[in-house]
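Only one protein chain is missing; all other protein chains are in place.
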Amino acid sequence: MKKKILAVLLSVAMVFGMAACGNNTAGNQNSGENVALEGEDAVYRVLYSSEIGTMNYLTSGTSADQAVAANTVDTLIDYDSNGTMVPGLAESWSYDEATMTWTFNLRADQKWLDHTGAVVADVTAQDFVDAMKYVLDPANASDTEWLLEGVILNATDYYASLSDDDASNDMAFEEVGVKAVDALTLQYTLEKEVPYFLSMLGYVCFMPAYGPLLEQTGSEFATSEDKMYYCGAYYMANWEPQVEHRYVKNPNNWDADKVYITEIVKTYNAEASTVGPEMAKRGEIDNTTLGADIVDSWMKDPSTSNMVSMEREDTSYSYFYCFNFNVYKLGDDWQRTGTGEYAIDEKYEPWNWEIAVNNENFRQSIMSAVNRVNTVYVNTGDYADPADIIMNTITPTNNIVRDGADAYTTLDAFKDIKAADFYNTDEAIAYRDKAIAELTKAGATFPIKMLVRYNPSTTNWEQECLVLEQQVESVLGTDYVDIIVEAGPSENFLSTVRRSSDYMFMKCNWAGDYADPETWVEPFYQRDNGDGTFHRGGRYAYLAYAIVDDTASADTVKEYFTLVEEAKAITGSDQEKERFEAFAKAESYLIDHALAIPYGVSTKAYIVNKLNVYESQYSPSGVANFRYKGMKLYSNFISMDEYNANKK
Amino acid sequence: MLQYLAKRFGRSIISLFIIISVVFILLRQMPIEGYFPNYEKMTDLQIQNGLEALGLNDPIPVQLGRFWVDLLHGDLGESITYRQKVPVTEIIAEKIPYSVKLGSMAIVVSLLAGIPMGAMMARYKGKWFDKFGTLFIVFIQAVPAAVYYLFIQLYGTIILDIPLMFDPSNPKSWILPVISMSLGNIAYYGMWLRRYMVDETNKDYVKLATAKGLSGNKVFFKHVFRNAFVPLIQYLPTSFLNTVIGSIYIESLYSVPGMGGLLVQVIKKSDNTMVQGIVLLYATVGVIGLLLGDILMTVIDPRISLSKKEEGR
Partner (left out) sequence: MANSIKNHLAGKLEDALTEDLKKKASSNYEGLSDEELFTFAEYNSEEAERTGYSNYSYWKATLQVFLKNKVAVFLLIVMGAIVLFTFIQPYLPNQLDPNLINNNPMTFMQYRNVQPGELPQFILGTNSIGQDLWARIWAGTRTSLFIGLAVAIVEAVLGITMGVLWGYVRKLDFFFTEVYNILDNIPQTLVLILISYMVTPSIQSMIFAMCLTSWIQMARFIRNQIIIIRDRDYNLASRCLGTSTFKIIMKNLLPYLVSIIMLRMALSIPAAIGNEVFITYIGLGLPSDTVSLGRLINDGRELMMSPDLRYQLIFPTIVLSIVTISFYIIGNAFSDAADPKNHK
């Protein structure tokens, strides 16, 4: 009998025992001077936890898939480590405004390699033409084809003509605005003035591919390492799914002098976040991400504290809170089918929300009550400054770079917004009192129920929502607003929640596609169809329904749309400044009227890493950020001091 | 019996047909977002072309018919998102050997350890061996598997002086995954065998046999054990066949490129063809397992009959 109690105690003790040991397994990997490794020593080992679906960069829309192409196929333009555009496969280029034609002069003697490193053919202008033909073939169902539409002459029409079953109306590919003048001269003709065209060239759908191989492999192009040719800094020597990716340096590359890491070995491990830190401690890998909670113990332990550094700032994503302006059910085409049925469960009183969200004082009261510092803290913990993450504009700082400096969010239109602290309890209460008076008149009942959704598979999102709920309710009072936090489905979350309008208030994100402010209005702006309806737009906040329903915010939204349209109309190649200023005016209007609340950029993760992240190419759009070119592998893990020094 | 088996076999085929059809239809109820990682930015025409390329624009009965015709030709189709354009059979054939090897080893180990353990615990009920076994069973039950798996990996690799990751060519690196996988089953077999044997020892025939003068051990291992093992034997074929499913947690911890968690993964990636292929495989295995289990049960215990016509009720 006593033995059984003993059994219980013992098992409990063992749990404790397991807990007690743990950090005894490895010593400090950092010893001696931190020098850059060369030649055979420069093999970079890292874990990856989700397998790529294909290497076919002409069709895949997944960034993990595109990361392979980034390192194995070069683009016409390239970026340096400051984000300045530099020549890539194209040595030089020119633009003819009259015919809207770009001409690129390619580098000579660039080779296609197969997966064994053997030279197969030269890289020519025709490879760019063949690749685009592949992208524009509907049978290949490319995910990134949309980027060419409205940019390359006749791309939209060509794609559409091939999409129907009728073969007789098919357009000839020669009519599409891409042409190989000779082996090393490539021409793109545009459909309209596109001020940001050069920045689009860093994207996968503008990459070259060897024509005869495309012909031969068809839809199986790049489904294994031997079905793809490489012309980038590396070639893929081995792709064994869920085992290993092995990249080997391409000695023939024009920029091979700047490729310091000679081999990259990525090993698959689905639990990389769990075993990664331990493997880094034992020196089995050169890079791992540390969860915010583990950082504390790594920093406190003197044997590991000098191994921790951070990722480079990621300015490609922007996070913001959206107010949902549509409460009615949407059809399959994301257009409203009528106002009979609500998209949001009736227990959350969507009719009440419809009144509230269209009241500017209500939106302002929420905006002033949200303290973003608290929610950011959930992700970062004590070792990061919330100010590095929080942002008062939708367009991230340093996203649109000209001559190595931010050319957009530094404009005068943003001056007040950037200086302001949105969080202000006094103002929040003042707005609340005004809103109560107006909303009562409009027939709303209190508290206003505000449904906040999150995806249960996203780390810490739920916790953030809970912090938000308590924080906002404590400022405004639960008799004014009742925040309800509810999980959405973990699969196809955006389709069932955001695009279906099944939320009231939610943190959303958007990544820019090219280096121009126009890409940042896409979540909000909806084109007028001219028949009283609007294009569905980015399917975020459905602002246009404020106009369609003629609500209290109709004029505000109308004004915002007009400002965007005015800005879009400025396209001259010498009018960039005016264009940026006009977009800045629209964006600041959006924020001033609390149509959306800016939140911040992606959280920088803590890493244990032997690379200097500031040596990497830097580009807010395209795939250059994934490139290893330019980075050196060091003998020791980078410490926080070294990281900060590198940053400068 | 043969007639029973033939009948049951025929019905199993029908079951398989129903299973895969139901799964096929369920899969087509998933939102189309899942097929397109870049759904957010794609145009309507692009999405239409994408669906067309996947054959999802036809009415479901047409799609289902096409699927069955292809299947009869031995064609399960190509993966959609998991490994684009690669035949499903090829992907599965690459992965099964790892899981089956690991799993079979683990089952053999668990049977070799669990059955003697259970039998000895029952034989020496209340003695130190029983107590020790109970302690082990209680421990395995009480500590979440995910916790002790990880600790076995962390400290086991240090003791054996091998890297954390699995390497099929190094025999040493099979040890830890097999041990981790066996522990739960050892406890399971031990616990249930002990239970059944203790129940069995109370039966009259045991008392009679003992009274008749048979030695304690003979009664115990020849009669009690055989009777007590009957309920366990039904699960044996299923456990062996189920090794093709793999162990999600062990395989991901050690980076074994097996089947573990593959089904969940491809469901989440909306890879319909992969899901169909895997479900077909698992269902076949499950159906055969149940059937073999029933047959084994009648073999080991002739009193059990599955098909006594005159007794039909």
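Some observations on this one:
In this document, chain identifiers A and B correspond to the written order of the chains, with residue numbering beginning at 1 in each.
The rule we apply is simple: contacts are C-beta pairs under 8 Å (C-beta built on N, C-alpha and C of every residue); 3 or more make two chains touch, one makes a residue touch a chain.
Quick caveat: nothing in here was measured; it's all calculated off a predicted structure.
Put simply, the missing chain touches A, B once the whole complex is considered. Checked against the full complex, the candidates A:G150, A:G381 or A:G477 give a single residue touching the omitted chain, namely A:G381.
If you put the hidden chain back, the residue from B:M1, B:V108, B:A146 or B:L160 that touches it is B:A146.
Residue A:T496 is the one among A:T496, A:N509, A:Q575 or A:S639 that touches the chain not shown. Chain B residues in contact with the hidden partner, per the touch definition given at the top, are 7-8, 11-12, 14-16, 18-19, 22-23, 26-27, 29-31, 125-127, 130-131, 134, 137-138, 141-144, 146-147, 150, 195-196, 198-199, 202-203, 230-231, 234, 263-264, 267-268, 275, 279, 282-283, 286-287, 290, 294, 297, 301, 303-306, 308, 311-313.
The chain not displayed touches chain A at residues 1, 3-5, 7-8, 11-12, 15-16, 19, 22-23, 273-274, 277-278, 291-294, 296-297, 300, 345, 371, 373-374, 377-378, 381-382, 455-457, 460, 462-463, 465-467, 470-471, 485-493, 496.
Operating definition for what follows: only the chains that are shown with their structure count from here on.
For chain B in complex with chain A, the residues that touch the partner chain are 30-34, 36-46, 48-50, 52-54, 81-86, 91, 95, 131, 134-135, 138-139, 142-143, 147-148, 150-151, 153-155, 158, 163-165, 251-253, 255, 257, 261, 268-270.
Touching chain B in their complex are the following residues of chain A: 3-4, 7-8, 10-11, 14-15, 18, 21, 25, 51, 53-54, 56, 59-62, 138-146, 149, 159-160, 163, 219-220, 223-224, 240-243, 267-271, 274-275, 278-279, 282, 284, 333, 491-492, 494-496, 513, 538-539.
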